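Let's turn to chain A:
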Amino acid sequence: MLSVVIFLPLAAALGLLAVPRLGDRAVVLVWIGACAVDLALVVALWIGRGGGAADRISGETRVRWIPSVRASYHVGVDGLSLPLIALTALLFGGCAVYSLRLTHRVRAFAVLFLFLETVCLGLFAALDLLLFFVFFDLSIVGMYFVIVGWGHGDNIRSGLKFFLYTFLGSLVLLLGFIGLYLGAEPHTFDMVDLTRTPPLSGSPGLAALVLLAVGIGLAIKTPTVPVHTWLPPAHTDAPAAGSAILAGVMLKMGTYGLVRIAMPMLPDAWRRYAWVAIVIGVVGVLYGALVALAQDNVKRLVAYTSINHMGYIVLAVGAAGLAAGDVAARRLAVTGAVTQMVSHGLVTGALFLLSGVLYDRGRSYDLGRYGGLARGAPVFAALTAVAAFASLGLPGLSGFIAEFQIFTGAIGSGTAMAAAAGAVAILGILITAALFLRVLHRLLLGTDGELSGRVNDLRGAETAAIAPLLALSLVIGIAPRFLLDVIEPASAAVISLVAR
Partner candidate 1 sequence: MTLQAFLLLAAALFAVGLYGALSQQSIVMLMMGLELMINGILVAGAAFWYFVSPGSADGQVLVLVAITVMALEMAMGFAVVTALFRARDVDVTDEAGDLRG
Partner candidate 2 sequence: MNENPAYLLPELCTLAGAVIGLLTGLFSPRARQWRVAVICAAGLLAGLVAAAVAAGRPDAVAFDTFMIDPVTHVTRVVVLAATLLVVALSAGSVRGHRRESEFYVLLLFAAVGTMVLGASADLLVLLSAYLLASIPGYALAGFGKDAAGTEAALKYYLMGALLGIVMLAGITVLYGVGRGTAYDTLREGLASAPAGAAAVGVVALLAGLMFKTGAVPAHFWVPDVTEGAPPAVAAFVTTVPKIGAFAALYRIAVELLPRAPVDWRLLIAILAVATMTLGNLAAFYQDNVRRLLAYSTISQAGYLLVPVVVAGRSGLAEQALLFYLAAYAVTNIGAFAVVVAVGEDRLAGYAGMVRRSPSLALSLVVCLLGLVGTPPTGVFVGKLLMLGAAVDGRYAWLAAVAVLNTVASVFYYLRWIVPTFARPAPPSTGGINLEARVVAYTAAAVSLLLGIGSGIALTFS
Partner candidate 3 sequence: MQVVAFWVLAVAAVAGGVAVFVVDSMARATFSLLGSFLCVGLEMLLVDLHYLGVLVILMMIMEMLVMAVFMIMYMMNPAGLMPMVMVHNNRGALIISGGVFAALVAGIVVIPWPARAGAPPRDVTFELGQALMGPKMLVMMVLGVAILATMIASVLLATHRGRYDRYGDALAAGRPADPTGADPAGRAGSADPGHPGGGDLA
């Protein structure tokens, strides 16, 4: 079942390749269909899991892959991965719908996105380090082609920077994985086994090195300050759907890896160096928000807010590693971190799609050249406003649920360091509020700018792509239990694992 979910998009991609005589419209319809079926399957998976309180892995499949290094095709979902898998399926579906009017090399675009969907789903479902890495790397490759093939502006350069930067990260990550592999007794790449008996527990120095490698690899992907500089150009020059996926799904790979790999497999080292994550997280929160505040390019701005939002997650997982802290609060922090991954995916995905609409109409991201868009494009304005408020953490939308848990969890863990960090990080929501109000004022409200005349309102497909994301954000913001019920057992498990 899970493997079907993972590989269905790929099968659809191959099918698209195999049937060459298909109009662009038909290609996109097939694409949308595949995404819809996949989303339905994920929903079925979610429902089929039931509401059991205990955290368990479901839909597990394990097939031997490289037996000599005990690597296998091992997939399964639990409370950490299921929300992200659902997010992936939804966001890819949104991008498919959004691309309904695409005209430029549609088939290749569809194939690439379907391929990326398989990759992203596979990554979140992977229970084997090597499999994780394979998907991790392929995601870079796929996204590179998206940026280079369909981007604009200086996309070749940005794409190359993205590729080289994240590829370097992935190789460092691979070194870390090899360290984990060699540290385990018996040697294995299996995440479940590695989690059960954490490797390198006897040699703190090596464990720290391995954590460093894994941490750097994931940090580049996340990205955290100061290894974030690939992100703004990549986002700016990527096509809207590509940015949405890059920010909405692929950034999560880094933080997901922290929760899934770094914390449970290197609990000792994680506890020892949790303060590093906390510091990096807080710096990321403030730095990302402040730099975003000074941007005049909408996409760049949103990209920097991603750094800010990822900072919250890093802060949360760092705070969760402080063993002295209150267990319930640390669980809350981890739950908040996972919720933030989902929330950020929805909201930032929507924001990037909206900025894509803006570029589509006005061929510019410059805030200063627009204004008063609420007049000519009320739906666009309304959705942008909702997305902005969701992103700045307004209650009633998903961002608040996530960030509140992170702050409360970090401060509530009761250690002075985490409390101070959490308190400082709260400043982030004020700065993001300021910067999004700035966007709203300069883009949507007030008097018309030079390009405002060109911006007409959202088309049906665009609305259909963006509105569900925000609607889900609203649902999570008001009634988050359906999501939290899935995440909470998993975060409790993570906390107990990291406490070993």
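Regarding selection, all candidates are chains of the complex that A comes from, given by their letters.
Quick note on the criterion: a residue touches a chain if its C-beta (ideal position, glycine included) is under 8 Å from a C-beta of that chain, and two chains touch if they have at least 3 such contacts; residues count from 1.
Just so it is clear, the model here is predicted, and its values are computed rather than measured.
Candidate 2 is the one, among 1, 2 or 3, that touches chain A in this complex.
The touching residues of chain A, counted against candidate 2 in their complex, run 17, 64-69, 71-72, 108, 130, 133-135, 137-138, 141, 144-145, 148-149, 156, 160, 163-164, 167-168, 171-172, 174-175, 178-179, 181-182.
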